[in-house]
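Note that one protein chain is taken out, while the other chains of the complex remain in position.
Chain IDs A, B and C follow the sequence of writing; residue 1 opens each chain.
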Amino acid sequence: MAFTETNTTTPRRRPVMRRARAWGFAAAGVMLLIAGAPSRGQQAESLPASAPAAAPASAPASAPVPLEIPAPESVKAYDCPSDDGSAIIVEWAKPKIETPGAVYVVDVAAAKEDFAAGAFKTVQVKPGPEALKSANQKFFGVSPANAGLYYARICPSSLYPPVPAGESRTESLTRHAKAGHLSAEELQRALAASDADAKWLARLMADLTERDTTDAKARTRRINAATYYLRLSVSPDGGRARAYVSDKDGQPLVLSAAALPNQFKWYKLNIAIFSVAFCAVVAAFIWIARRNPNLYIRRIAGLDAVDEGIGRATEMGRPVYFVHGIAGVESMATMASLTILGRVARKAAEYDTRVRVMNWDPMVTAVSQEVVQQAYTEAGRPDAYNPDDVLFISTDNFAYATAVSGLVVRERPAAIFMLGTFFAESLFLAETGASTGAIQISGTDSYSQLPFLITTCDYTLIGEELFAASAYLSREPKMLGSLRGQDVGKAFLMVTIVVITAVLSVAAARGVSLDWLTNLFKTF
Amino acid sequence: MEPQAQTTESPMRRTVEAAVMIALGTAFVVASILCQKDSLFGKNANDRIEAVGIIIAAALTLIMYSFLYRDNPLFKIAENVYIGAQLGYGAINTWRLALRPQIYNPLALAPSNQALWDALVFRSVPILLGVLLLTRLSRKHGWLSRYSYSMMVGWGAGMTILVMTDTNILQQLQAAAKPIQAGVTADAGWWANAGAVTGALTVLVGTVCVLFYFFFSIPHGPVGQRVSKTGIWFLMLSFGASFGYTAMARISLVIGRMRFLLFEWLKIPQ
Amino acid sequence: MPANDTQGLIRTRRIIYLLVAAAIIVPYVIQMPIPSFHAQEEAHKVYDRVESLPAGSRVLIAMEFDPNCEAELRPMAEGILRHCFARKLVPILVTTNYIAPALISDICQKIAKETGTVSGKDWVFLGYRPGMANVVITMGESIQRTFETDNFSQTTRDMPALAGVNSLKDVSLITVISLGDTVNMWIQYGSDRLKVPLVAGVTAVMAPDLYPYLNTGQVKGILAGLRGAADYELLLHRSDDAAKGMQVQSVAHGLLIALIIGANVRFLFRRAQGKEA
Partner (left out) sequence: MWYKRTIPLILVFAIGVAAFVQEFVPAPWAGRFRENITLWFQIIGSFALFIGLYSLLHMHWTRIRRQTPGWAYSIFVFLAAGGMIAVGLYNEGKGPIIDVAQGTRTWLDRGYDYLIKPCTATIYSSMAFFMASAAFRTFRARNTAAVLMLVAALVVMFGRVPVSEVLGGWLGDPEMFSRITDVLMKYPNLAAKRAIMMGISLGAIAQSLRILLGVERSYMGGGD
């Protein structure tokens, strides 16, 4: 390890730089993020001869504070992983002894020669737990080695901001006209804009600003993607004096890297694995069920009541009502209830009982008509199908509820099926049905409504039972298979919860840390 | 919707009800005029309009509540006015806040030819797809709407897989997988620590049992029966909690309406 | 069902309706005092979260409610807005409910008038866009592109209230005031995807469903129904609409509890006598 005395010259800050920096703060303030604000790099004074106690003899002996320099072989510069190409990471090993008050300073330059010329920027990193790589699991993962590594996040575009326009309206207009964003006449009109044209001009300028913003983004990407040169140093006095990490020749170690956009967020790997694995299981079971459609499904209370209800309606000569929930055809619950509708309609067709379907969504109406017609055809009575029995009521929840209730009171159906997603109106519907003495079978995936359905209906399919019921009734391989797949998923969750809790409890009781286990589920 | 729609009514009762209705209506008008007289006969035109508005709103509120007694023509009128007004308001809002800024402004108010061209390039496809969506209303050409629809459904499906895995599975799993003694602290008392452990165990047992209750593809043996029964118990406790909270919510809404009637319409001093 | 039974049912119902109405009107008319109460832990968490933000922070407030639940959620919205203005935070309001904008602009203008704040500078109401979750996703990329104009047709590009806020990632807190599933949408597509902390003010109906999120920290705090709003008012040392509803709420709950217990005592009694299964 060697110390090098550096003489970073202090060039006068050019006005353009000041402007550039101001702009950088205003517009690209976000990009500063964790990286310590760009320091007063250009004002850095040269380091008065300083050396640690254990320093090589070559160093002057008048060191006020011992400085521990990170090992050169541990210093690395690379593109920040899993990001959109806005940062370079410089990392180095945490020295065993740290000088109190010392900060790490990274010099950034666009070319190697710029270091000699003093035309470089600096980024300061205050040592501490937040500066460790382990504090940023999102990008660096959970490797235990990270606890011994400091890092600096360098955003080139905030150090070298894309030069702002800072131009007059005329200049801006001319520039855009040159770029082809304005025709010659439009340019003339804009330059000569009177008050009458003010609104148009405002819209035009807004459009041009939008283009500039887009341009600035592209420029930012180009700035980030360029190669930068970096040096790491330690400063005992907040950045003025520095001791550089040196290579074998005793020269400051210069590394280079570019911030490039990455194509995969490694920190989302667990989400990818879980979702793909689960999808694969479901897909596999759908495939298996196609070949062997006799998968077991447990009995679901309330399903036998379907036949009972239809039978009673036949005896009493009254209709059966099928009430769809308040959801479109893309909702899972609606799809399940459509499947059940097919079965109910078929049974009813066999018994020659009228089924009336109440719809909230126009699309569901159309699909229900198909389903009922199909059911009548399957039952061998296509002539008995009456499309007017599949009603579109209203897309307003309460208009729907009141209209259906009115029909229920007037026609007094013997059985009412309420299947699908329901909101506050569920109580309204169920109360009315209960007051007419109909057998009510309900099923919904909206849990907040279940207490009311459970108390007012004869049978209630709770949540997933609705989906299971549709699979059970239809015996459709795709439903059966995916149900089995979901069960496998649930089994996995159950086992995972129990096993991990047990393992963690034992480990915690013995004082063993098993963070990696919980980290498996951590999402960023 | 009330069951008595079936029961026959005597003419006598009808007369009485009509008389009551007229009396109530008169009372409403008198009360409105008395309570709102300051603004109703005031100098400020705006106040007069507001007062009339409040009276209409109060009338609608009472008419809507009259449904609790029984369905009646006034309620039906109010209901249909409400549906229509909501529809009209929705249409205006969709125009004002969606169609105008996203379609009309960029195309009709494009400041330059280049801007118009860019807007066309970016927006023509979604506009076309939006128009195709409308073919859903036609039986014959309804299939065209599938193009726009399938894109949205596909996007929704892809995103659902992702966000569900993240939000509802992995994060819940991470929270569920904690040592049982995680809540135990040295400075808390024995009872508090015992409570924390019991609580953690309850959550663990409950989660597993409820998950088991929703197991469909394996037969539930005697043990399984017991586990799923425990699951039902947990479900019922949570449904009870939902019931309690729902009761609270619905009462609050009545409170809101009563506040309107008492303080804005009748102007009772608070 | 025999006719006399139906008549009896109707009568019971009407009596109950009258009782409920009385339970709500009478406390107001006799000006019953508001019982003192403590703020619940969940409401404290919301308050502390807002309190801990440095002045000038942007707070996104998703106003996902319409006049349906105005009574429950408006006091909450007003409380949070007042708190934001008192702490010099900049609320950014937005909705995905097409029927809501008039109500929300009414709320903002009321509070703005009260606190002397200016739209576009101290707060902004972006308005409504169709698309539900898609709106949230687009906002995660660029707020200005999602909402080129705000609810009052002011262009958002150079708005001081949005300075430094390019996307949803740049706000310090997401607050959802929601009457239904929209709160889940904001958790899934907003706070979880972008890792922005979120607090929720919801109707009491939704509150029990949020406890798993509260447990994991995906939701930092909950205001549940009118009680939650009253808690918030208490924490702000105010007594507005929500707190003034608390005595009524107490009486009405008491009535409900009495009804349920009464009905069950009767039921158990009759069952003991073998009259009811």
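Just so we're on the same page, a contact is a pair of C-beta atoms (placed from the backbone, for glycine too) under 8 Å apart; a residue touches a chain by one contact, two chains touch by 3 or more.
As the structure is a prediction and not an experimental result, all values here were calculated from the model.
Asker: List the shown chains that the missing chain touches in the full complex.
Answerer: In the entire complex, chains touched by the missing one are A, B, C.
Asker: Which subunit C residues touch the hidden chain?
Answerer: Counting only subunit C, the missing chain is touched by 9, 12-13, 16-17, 19-21, 34-38, 40-41, 66-71, 98-99, 102-103, 105-106, 109, 119, 129-132, 134-135, 137-138, 140-142, 145-146, 152-154, 193, 204, 208-209, 211-212, 215, 224-225, 227, 230, 246-247, 249-257, 259-264, 267-268.
Asker: State which residues belonging to subunit B touch the missing partner chain.
Answerer: 46, 49, 53-54, 56-58, 60-61, 64-65, 67-68, 76-92, 94-96, 98-100, 102-104, 122-123, 125-127, 129-131, 133-134, 136-137, 142-143, 146-162, 164-165, 167-169, 172-173, 176, 199, 202-211, 214, 231-241, 243-248, 250-251, 253-254, 256-257, 260
Asker: Could you list which residues of subunit A touch the chain missing from the display?
Answerer: Residues of subunit A in contact with the hidden chain: 82-85, 217, 221, 261-265, 268, 272, 275, 278-279, 282-283, 286, 328-330, 332, 335, 338, 362-363, 366-367, 369-370, 392, 394-396, 398, 424, 427-428, 430-431, 434, 445, 447, 451-452, 454-456, 463-464, 467, 478, 482-483, 485-486, 489-490, 493.
Everything below uses one rule, namely that only the chains that are shown with their structure count from here on.
Asker: Touch graph of the chains shown: is it line, ring, star, complete or other?
Answerer: complete
Asker: With respect to inter-chain C-beta contacts, which pair, A-C or A-B, contains the greater number?
Answerer: It is A-B, judged by the count of C-beta pairs in contact.
Asker: Counting in whole Å, what is the centre-to-centre distance of subunit B and subunit C, each centre being its mean C-alpha position?
Answerer: Roughly 12 Å separates the two chain centres.
Asker: Of all residues in subunit C, which are in touch with two or more distinct other chains?
Answerer: Residues 6, 9, 192, 205, 208-209 of subunit C each touch two or more of the other chains.
Asker: Identify all positions of subunit B at which a residue touches two or more other chains, and write them in rising order.
Answerer: 2-3, 6, 86, 156, 166, 171, 174, 238, 242, 246
Asker: Would you mind writing out the residues of subunit C in touch with subunit A in their complex?
Answerer: The contact residues of subunit C facing subunit A are 1, 6, 9, 155, 157, 163-164, 166, 170, 180, 192, 195, 205-206, 208-209.
Asker: Quick check: in the complex, which residue numbers of subunit C touch subunit B?
Answerer: Listed in rising order, the residues are 3, 6-7, 9-10, 14, 17, 20-21, 24-25, 28-29, 68-72, 98-99, 101-102, 127-130, 133-134, 137, 147-149, 151, 187-189, 192-193, 203-205, 207-209, 212, 215-218, 224-227, 241, 244-245, 248-249, 252-253, 256.
Asker: If we count contacts the way the header does, which residues on subunit B are in touch with subunit A in the complex?
Answerer: 1-3, 5-6, 67, 71, 79, 83, 86, 109-115, 136-137, 139, 142, 153, 156, 161-162, 165-166, 169-171, 173-174, 176-182, 204, 207-208, 211-212, 214-220, 235, 238-240, 242-243, 246
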